[in-house]
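A single protein chain has been omitted from the complex, and every remaining protein chain is retained in its original position.
Per-chain numbering from 1; labels A, B and C assigned in written order.
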Amino acid sequence: MTINELQNEIIEEFSFFENWMERYEHLIELGKSLPLIDLKNKTDDNIIKGCQSKVWMFAELKKNKLKFTADSDAIITKGIIALLIRVFSNQHPKDILDSEIDFIDRIGLKEHLSPSRANGMVSMIKQIKMYAIAFQTQLN
Amino acid sequence: MTINELQNEIIEEFSFFENWMERYEHLIELGKSLPLIDLKNKTDDNIIKGCQSKVWMFAELKKNKLKFTADSDAIITKGIIALLIRVFSNQHPKDILDSEIDFIDRIGLKEHLSPSRANGMVSMIKQIKMYAIAFQTQLN
Amino acid sequence: MIDVNKIRKDFPILRKKVNGQNLIYFDNAATSQKPSKVINSISEYYFNYNANIHRGVHFLSQEATDQYELSRKKIQKHFNISKLNEIIFTSGTTHGINIVASGYSSILRKGDEIIVSALEHHSNIVPWQMLCERTGSVLRVIPIKMEGSLDINAFHKILNGKTKLVVVNHVSNALGLINPIKDIIDMAHKFGSKVLIDGAQSAAHFKTDIQLLDIDFYVTSAHKLCGPTGVGFLYGKELLLNEIPPFQGGGEMISDVTFQKTTYADLPHKFEAGTPNISGGIAFGFALDYLNEIGLENIANYENELLKYCTNKLNEIDDIEIYGNSKNKIAVISFNVKGIHAYDIGSILDKLGIAVRTGQHCAQPIMDFYQIPGTVRVSFSFYNTKKEIDIFILGLEKAIKMLR
Partner (left out) sequence: MIDVNKIRKDFPILRKKVNGQNLIYFDNAATSQKPSKVINSISEYYFNYNANIHRGVHFLSQEATDQYELSRKKIQKHFNISKLNEIIFTSGTTHGINIVASGYSSILRKGDEIIVSALEHHSNIVPWQMLCERTGSVLRVIPIKMEGSLDINAFHKILNGKTKLVVVNHVSNALGLINPIKDIIDMAHKFGSKVLIDGAQSAAHFKTDIQLLDIDFYVTSAHKLCGPTGVGFLYGKELLLNEIPPFQGGGEMISDVTFQKTTYADLPHKFEAGTPNISGGIAFGFALDYLNEIGLENIANYENELLKYCTNKLNEIDDIEIYGNSKNKIAVISFNVKGIHAYDIGSILDKLGIAVRTGQHCAQPIMDFYQIPGTVRVSFSFYNTKKEIDIFILGLEKAIKMLR
């Protein structure tokens, strides 16, 4: 699926929830079921700076597509990571760079975009795009 | 006359004026008729710091009493000086130190007491008291 | 005593709804809310007598100057300061600390020592690290004991003739503990060291008598004590302030400027370069008025009740760990729930309209000490209520259930 289709899928999925509690419960569920990151990639080098909770993110290129694995010590953050990975993992670097991300606002999680969250989600998206730039250069 | 009597005299004198213009005109007249300071005392050492207009002030002890002479490059300031000299000159240092000055407020010139005037009048009164302290010590 | 319902009327923000819930503001250690009186004093200034101060001969400038200088007098009275010119208006605690740290560059020699406590806010650590780097002085640290309080025996051991400055907060922002500053000051003075007290967290909660405590330097921020942002003050003993060079060059702080030579103005202007936060300075005075109307003793008593009440309730919840246990504490509780990240708890509480702080609270060394990534911190003010605490406890239980 394309990034946009995945975004739409998530928006639809969240549209069934009636209030913030259901949304957050789902987010927490997603966080709990986030596949483990390979321990050897959970290094200080892979920590994303500027988040209140610790976030490790690793990327590798497989068949011209980017594969992300990540982890956090906070469960809500893990839920957010799960969503981001769902959208961005297994995509071509170029598509990642071209993408416009708007699902977060539309599923009622826009508070996570505020700079007062010490940029948690904003930093993650930035990091994902940095990886895309790096691997894109490698592909060319 | 004592300092207090002199203050009262000035208050009475100013009570005849009906508005600020008459008061200021009088002040300007006083400034114009301020006796000249001896040129040899109009030195940089005798400048009072912190006034917007330049103020020179000199004091000497004559028969146990302090005699002040002063000058300024601004005429309203000279008027103020004339009032201060009238009150403080020819007084015993101890009396100067013990005095409480309230006539300025009571003759409607209290704006000259504000720190925003860069302390013109406040600095002058401070300087007068400093002289009094110095000569008082000398007398003891 | 305190009539909290009456007091709450002074703070219109407390009637606000957040995420559909009544706002419960338990983030007072980060910044306090402001009473209408203080807020209105700012509008009043701008609507009625806004002007630049100190040099104008006109009426507005006079009025603004008089009001601004009146605030300096209120600070003098409130903190029992001997001379007006020992009070420097700053843009806040951080600025005040930096004035002293920068000034001490010209006083410290290689090998001199500065003692700082392990309980400090970053603002009271980093400037001293920078100073040590510039001067080759050595930074020594008063360690903390497991329950969070300073290890005073260890302090005695590191204090010595080379110690030039001891810097310590009156109250720790991360844990809320009140430090024994009287003992620290007396001991430091015996060794000829000066002491800087960071009053950012204490000034809103109890009165500090600067002369009685014989404090050498004192700093605080208005925004923590019902005043506006962007203003605070530095107190320094006249002799000491005269000893250190100005921090910034600019208007107001000079008496004579030529391209050959510039001479600095007297205190306090030497340290007050540029147009200050005039509205902020004036409103700071109104904030002190307000606190004094209520009475800091009343505030302390009431807040202490809230502290006890909430601590007891928290202790009833499983797996809660509170950091910093001491009788000498202001109404701040820093805690974690085992196995749950502080950020997660803060996020859920926010959805319930409850504002708490989560994270390191700009005090990373304390977090490193406990080997935790951060804590949830609730900090109370005299306008909070037991009922709000009840709702917070219910919210916390809900959050725990969701997050487990």
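Just so it is clear, a residue touches a chain if its C-beta (ideal position, glycine included) is under 8 Å from a C-beta of that chain, and two chains touch if they have at least 3 such contacts.
These figures come from a predicted structure and were not determined experimentally.
Looking at the complete complex, one finds that the omitted chain is in touch with A, B, C.
Although one chain is not drawn, the whole complex shows that of C:V57, C:L240 or C:I372 it is C:V57 that touches it.
When you scan C:M253, C:L314, C:I333 or C:A399 for touch with the missing chain, the hit is C:M253. Per the touch definition above, the residue from C:T65, C:T163, C:S334 or C:S347 contacting the chain not shown is C:S347. The chain not shown here is touched by just one of C:I7, C:I39, C:I87 or C:C310, and that residue is C:I39.
By the touch criterion stated above, the residues of chain C touching the omitted chain are 12-13, 16, 18-19, 23, 25, 27, 30-31, 33-34, 36, 38-40, 42-43, 46-52, 55-61, 91-95, 97-98, 101, 118, 121-123, 125-130, 139, 141, 221, 223, 228-231, 246-254, 256-259, 262, 273-280, 343, 346-347, 349-350, 353-359, 362, 364-365, 368.
Within the entire complex, the positions of chain A that touch the omitted partner chain are 49-50, 52, 111, 114-118. Where chain B meets the omitted chain, the residues involved are 20-21, 24-25, 28, 52-54, 73-77, 111, 118.
Everything below uses one rule, namely that only the chains that are shown with their structure count from here on.
Distance between chain centres (mean CA atoms), chain B to chain C: 44 Å.
Chain contacts: chain B has no residue touching two or more partner chains.
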